[in-house]
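One protein chain is absent from this view; the other protein chains keep their places.
Here is chain A:
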Amino acid sequence: MAAAGAALAPIIENRLLLPPNAGRIRCSSSARGALVVRGAALSEESRKNRSSALKAVAVKGEAPNLTTAKSGHEILLFDALREGLEEEMARDPTVCVIGEDVGHYGGSYKVTKGLAEKFGDLRVLDTPICENSFTGMGIGAAMTGLRTVVEGMNMGFLLLAYNQISNNAGMLHYTSGGQFKIPIVIRGPGGVGKQLGAEHSQRLESYFQSVPGLQMVACSTPYNAKGLMKAAIRSDNPVILYEHVLLYNLKERIPDEEYVLCLEEAELVRPGKDVTILTYSRMRHFVLQAAKTLVERGYDPEIIDIRSLKPFDLFTIGNSIKKTHKVLIVEECMRTGGIGASLRAAIVDNFWDFLDGRPECLSSQDVPTPYAATLEDATVVQPAQIVVKVEQMCQGLV
C-alpha cells in the first residue's frame, strides 16, 4: 500500500500537516473576527470544575476567564442552541427559522423558545406538516437571499425531505455553476433516545453523509452546541447540525463573550497516549464515563470528539493516531454504512503506516431500535463495552 501511494504521499502529507482552518477551508471564526476558542488540554484545575449533570466535562484551557468558576454562565444545551440562534438572528436580519411548532410554542425541545415574540412570526415561521415542503421552502428562501434555519421536529422526519436535501440543497450550487448558493442550516434532534420507537431513533448522519455539497456537524455539549449553531448559520454551505434527543438538558458553564467555533474542527476532549478514541454526540459522554474506569486501571486514552462528520478533521485525527498508533471509533450509527464505516476507511487510507492494528469500531446493532428498554439498551454501545475493547486493544488482544 505504501508503494502505490508513494507518489501521492508527499501531496497528501503536506496537506495533512495543515490545521483545519489553514489553506482553502474557510473557518468562519477567522472570517468574522469573533473570539475563537478551540479544543485544548484538560488541565488539572479544570478537571475539578465538574458539572452536576456530567461526570467529565471538557473545559477550554486556552480561553480567558474560564479558569475561575465565577465568570461565564451556566446553561442547558437546548438553551445554548437558542442563545446562539438568537444572537445570530439579532446580528443578521436575513436569518430566519422555519419548522413545525417553532413559533409561539417555542419548539418541541424549546430551542426556539421566545424567539417568535422577539423577532416576529414571519422570521420564526410555523408551518403546516410537510417536511419536504418546508425544507424546499427553506432552500428557495436561501437561494434568494435569506439564511434559513430549518428545524426537523425529529431528524428522522427529515427522511421525508430527502430529495430536497440531496438533490437541491446539496446539488444546486454545483449544478447551477456556482450561481446560486444555499446557506441553509438543517437541524433537529436525532439519535437513539429513551424508548421513542424505531422511527424516532434514526441516525440520519448515516444516510446523508454521502450527499456531495452538504456539510455535517454534531454537537455534544452546551459549549460546542452554541458555537456550532453560530458557525453553521454563518456558513454559505448547506449545513446539517445534528443534536441528540437525550442531551438537551446537559448543563455547562459557557463564556459570556461571543464565540464561534470552526465547523471543520474536531475537539480534543482528553489528551492521552495509549489509544485514540474517536466519538461524537451522545457517545462522547459514554466514552468519558468509560474513561474514568480506564484511568483508574492505569490506561491513558486520548479522546477526540470529531464534531465534524463531513468532512472529517483528519489533521487532528491523524496527529493523534501518529502518537498512539491505535484507534477506536465509538458511534451510535449502525454497523453498516455509518459514520464509523467511513471514518475507518479514511483512517486506513491515510494513516495505515502509523497503525499497530486495525482501526476498531463500536457501533449500534443493525436493527430498527426496539421499544422495550432492555432491548433498546442492547442495541447501542454501552460504557462497559468501551472499557473492554480498550483493554483488549492495549493488551494486544485484538
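Basically, a residue touches a chain if its C-beta (ideal position, glycine included) is under 8 Å from a C-beta of that chain, and two chains touch if they have at least 3 such contacts; residues count from 1.
Definition applied: contacts and distances are computed from a predicted model.
A chain of this complex does not appear here, and its UniProt-recorded name among "Calcium homeostasis modulator 1", "BOS complex subunit TMEM147", "WD repeat-containing protein 75" or "3-methyl-2-oxobutanoate dehydrogenase (2-methylpropanoyl-transferring)" is "3-methyl-2-oxobutanoate dehydrogenase (2-methylpropanoyl-transferring)".
From the options A:F134, A:Y242 or A:Y259, the residue with contact to the chain not on display is A:F134. Touch with the chain that is not drawn comes from one residue among A:T112, A:Q164, A:S281 or A:S363, which is A:Q164. For the chain left out of this panel, the touching residue among A:T112, A:N154, A:Q202 or A:Q215 is A:Q215. Annotation for chain A: contacts to the undisplayed chain at residues 7-8, 11-12, 15-16, 23-26, 96, 122-123, 125, 127-128, 130, 132-146, 148, 163-164, 167-168, 171-181, 212-213, 215, 235-237, 264, 311-312, 314.
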